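The other protein chains are all here in position, but one chain of the complex has been omitted.
Going by the order they are written in, the chains are A, B and C; count residues from 1 in each one.
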Amino acid sequence: MAGSTFGTIFRISTWGESHGKGVGVVIDGCPAGLPLEEADIQKYLDLRKPGQNKYTTKRNESDRVEIFSGIFEGKTTGTPISLLVRNEDQRSRDYGSISELYRPGHADYGFDQKYGFRDYRGGGRSSGRETTARVAAGAVAIKILNSLGITLHAYASSIGPVSADPSRLDFSHTYESPIRMPDREAEAKAFEYVKGCIKSLDSSGGTVTCQAQGLPAGLGEPVFDKLDANLAKALMSIGAVKAVEIGDGTKAALAKGSENNDWYALNEEGIPYKSTNHSGGILGGISDGSPLVIKVSFKPTSSIAAPQPMLGRDGKLHENVSIHGRHDPLIVPRAVVVVEAMTALTLMDLLLLNMSSQMKYLQQIYHPPLD
Amino acid sequence: MAGSTFGTIFRISTWGESHGKGVGVVIDGCPAGLPLEEADIQKYLDLRKPGQNKYTTKRNESDRVEIFSGIFEGKTTGTPISLLVRNEDQRSRDYGSISELYRPGHADYGFDQKYGFRDYRGGGRSSGRETTARVAAGAVAIKILNSLGITLHAYASSIGPVSADPSRLDFSHTYESPIRMPDREAEAKAFEYVKGCIKSLDSSGGTVTCQAQGLPAGLGEPVFDKLDANLAKALMSIGAVKAVEIGDGTKAALAKGSENNDWYALNEEGIPYKSTNHSGGILGGISDGSPLVIKVSFKPTSSIAAPQPMLGRDGKLHENVSIHGRHDPLIVPRAVVVVEAMTALTLMDLLLLNMSSQMKYLQQIYHPPLD
Amino acid sequence: MAGSTFGTIFRISTWGESHGKGVGVVIDGCPAGLPLEEADIQKYLDLRKPGQNKYTTKRNESDRVEIFSGIFEGKTTGTPISLLVRNEDQRSRDYGSISELYRPGHADYGFDQKYGFRDYRGGGRSSGRETTARVAAGAVAIKILNSLGITLHAYASSIGPVSADPSRLDFSHTYESPIRMPDREAEAKAFEYVKGCIKSLDSSGGTVTCQAQGLPAGLGEPVFDKLDANLAKALMSIGAVKAVEIGDGTKAALAKGSENNDWYALNEEGIPYKSTNHSGGILGGISDGSPLVIKVSFKPTSSIAAPQPMLGRDGKLHENVSIHGRHDPLIVPRAVVVVEAMTALTLMDLLLLNMSSQMKYLQQIYHPPLD
Partner (left out) sequence: MAGSTFGTIFRISTWGESHGKGVGVVIDGCPAGLPLEEADIQKYLDLRKPGQNKYTTKRNESDRVEIFSGIFEGKTTGTPISLLVRNEDQRSRDYGSISELYRPGHADYGFDQKYGFRDYRGGGRSSGRETTARVAAGAVAIKILNSLGITLHAYASSIGPVSADPSRLDFSHTYESPIRMPDREAEAKAFEYVKGCIKSLDSSGGTVTCQAQGLPAGLGEPVFDKLDANLAKALMSIGAVKAVEIGDGTKAALAKGSENNDWYALNEEGIPYKSTNHSGGILGGISDGSPLVIKVSFKPTSSIAAPQPMLGRDGKLHENVSIHGRHDPLIVPRAVVVVEAMTALTLMDLLLLNMSSQMKYLQQIYHPPLD
């Protein structure tokens, strides 16, 4: 299992390379009876697709999804849902020139060592192109979660040194914003910053924050399959992610217990609620009933036009090589929906796993005969 | 599968609660022929065990490991290795008083919601006690890794606001240091800080950094089972961890591509080497041949003696409750070896998975007949 | 994963050898809230344990089970249940004499080739001793199944050439019968046959049939995890099993469609029922609502006292070697409860997996808010 499968019950297997015939995903374990059509999936792919604006790659692909199986009369049948997105605009020739070089910041060298071989066409399997399949599968998970009253929202919380101000967030703006930043002031500053990066043939890193509302308490398994552990894997498995933080994240290491603990208060109806959410909605690996808050750090795009020294397969150094492919100056805008998708896939799987946590649930579903 | 299993080939299953008869682990998939005795494991348990000094809980347990299976004539047989550590000093009574309250920062509420029930005795399954089993299994993985020339070293890189200075690290000091901080100057400051926390009945967070040397390039699977993704899950599954960073981690989000890319240089013999290691030894989820560098952020111990408001199972708020159990004022010192163990378990499993990456390896092992 | 784990959600991991300290099992994924005590498990171990009568090995072990984790206040907590049975009466010396020989019908040679090494003490991991752990775990599954109205019954359907007559079955006699044959006439003949085998220092094969009543229709997944496929694996994984049959089994290959198809009829209340059960309760890998019927063929005990030629590790043939260990003249009587246990474990896991087959079930458990 070369690691292309994610999930225990709601299990997806992705396939495809950046420069092959296409990319796809098989979703196995989707419950029967969910109304599903291509449009439900397409709207998320459209948020990820390239060529949307000057802040993303100029590659132009329509990324149309085709459902090949698992649907009958407009509903999921419980059998595998096979989704396919064809590659259109490829231009492998863009890569020919560097096919014998290991691009800095890329998996090229590792692939060569691992497989004794490498698909130099734009990273092949490790290309961001593979995330198309994740978004397609994530769209199905999101539709189920929404039907259970669970909603997700991811956005660009920072671009390089420019951060969105939590007090100014306006989520209605997230998808109007070409860089997915729901704070108009910060967005303006970020535009300037990114333009500077582009002018200097450079690229920028950034962070994506994802929140989930309406999660029941009790999701996540106590030890290795903790909610935060599975989220960390899901999100760190997105290319270019270098850090995953839950709630206060790295700041928690600076705090004292009296500062970090979330205390309960009673609202006007006397209903208890957590007055703070340092935990980010997870305690001991299990959802605590408050909103889930996760933050992911993306490194800057590794493929930059500025000349760099590169190691060749010949073992020699090649000075001042420029990468000419059409690359995103920053990964964050298109990664926002990928983060949302991976979060949804993780939650979906743990929701299903959690259904076997109590004898009570078995009895609800299997109605033992009364003696 | 309530998430107590970790690993695909080198697979461990842990069991046990803080206040039951003991904790243990079954290691399935350990190759045959490894010399192994209890002492190999005990030395790591001794680094984790409580009651070592004033910076750790006063609970006193000898944490003796017993090997129950999988060894014959001093070597592993290839069959499951069952390891058991009995609980000794329990005092559930310490917890009785708060058995009906949800302790801030703990999984108590989530457990209640998940299982319709809760083992209030010190967190039960979600107690740090469970990590004893991980360390025992990790010791076996470390022994194998060492035999392949791979070494690991974890240490306290910060305690609250006090950070070890990378230029002053002396790893020979790590395990002399009661707080596992290999920088004597920072260690002294950290002592003062922690004493202050103890005096104010409070606790402190901190970070643990783990490095691995000698890893072959090519470890990790391209998509979901990336080396960093599996490490993120392994480490985030340790209680109290709120962030996992690879290489530059969160700093990568602030950088430009030209700053973050690691370039190769040639040493005096003309051998290429990465002149920087912003990547932390992982590119595209695959080891790149340079040292692995991971950093984990621990929140402060949630159980503090200072009075706190607590929500009760009765739905009421209970003001000024103090937790009287004997808790670590900071988690970091005892967590260092747990981080090392989880890192080793992750590497071990990916090393074995990687053995099926090339036809060449099958031929090496199965020697097809020449026609 | 050296294959010591069974099940996806209700997952067991067994460990231990015939001549080590003991054998055990970790059950992960048992729902919380099941009343469980050692007696629930012991009663099944007592049906498997050696030394029960002259038709089973004279080895004498009390096989007392100890629950080490996963229970609090008499109920399962949802966390791993660790069960341990110590080995008592071992006498490895019985085996010393043949430690350098490959016993016919045993895995000795294969182990040597696989691990470059072998635990010659009575088969080690591949000994029937390991099934103690399966029975212990199966007892937990059986208790859950019973609480849902599902009952199982396994019995010896034949011993050598002597078969129980389906028209004479009296299940109240199964566990009175030392050979577990619920047909008194056949039982008497079987006694004579087995005595003959014992007299000639030989052993006998036989079959075990297992039935399950009260299974809901719809269990089993359509393709690889079919109910019959998972049962076939579960049962074929019991040592000495050489065939697994569902319903008519091998006879189905001789039949015509018009003979093999099960047709429905209406009972006096006009309720439809299958008038025949050639399918053995499974169609297309999914339970069809009629009783499950499985038959398993056991080869005769390989360890016989009669002298046999044996291959040595030295590559030489050793003529007329007798095996002096204390072995069962037939495996069937003690295997009956093992078959029942493996059947129960398979059903339990598929019952839990099936809970995610319909959106309806998610809504029953997670009660989405009404808009």
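Everything that follows uses one rule, which is that a contact is a pair of C-beta atoms (placed from the backbone, for glycine too) under 8 Å apart; a residue touches a chain by one contact, two chains touch by 3 or more.
Computed from a predicted model, the values in this text were never measured in an experiment.
Q: Quick one: which shown chains sit in contact with the chain that's not drawn?
A: A, B, C
Q: Would you indicate which residue among C:G105, C:G149 or C:G214 is in contact with the undisplayed chain?
A: Spelled out, the listed residue whose C-beta touches the missing chain is C:G105.
Q: Pick out the residues on subunit A that sit against the missing chain.
A: For subunit A, the residues touching the absent chain are 1-5, 7-9, 11, 13-17, 20-24, 26, 28-30, 32-33, 66, 68-70, 72, 75, 77-82, 84, 114-117, 119, 121, 124-125.
Q: Going by the touch rule given at the top, which residues of subunit C touch the chain that is not shown?
A: 1-6, 8, 14, 102, 104-107, 109-111, 113-116, 123, 125-126, 130, 158, 160-161, 197, 200, 202-207, 216-226, 228-237, 239, 241-250, 252-266, 272, 278-280, 283-289, 297-304, 306, 308-311, 315, 317, 353-354, 357-358, 360
Q: Give me the subunit B residues in contact with the hidden chain, please.
A: 8-10, 29, 31-34, 78-79, 144, 147-149, 214, 216, 222, 351-353, 355-366, 368-369
Everything below uses one rule, namely that only the chains that are shown with their structure count from here on.
Q: Tell me which chain's centre, taken as the mean of its C-alpha atoms, is farthest from subunit C.
A: A
Q: Please report how many Å separate the Cα centroid of subunit A from that of subunit C, as a whole number.
A: About 44 Å, centre to centre.
Q: If you average the CA atoms of subunit A and of subunit B, how far apart do the two points sit, in angstrom?
A: 25
Q: Pull out every residue in subunit A that's touching 2 or more other chains.
A: 8, 216, 222, 353, 357-358, 360
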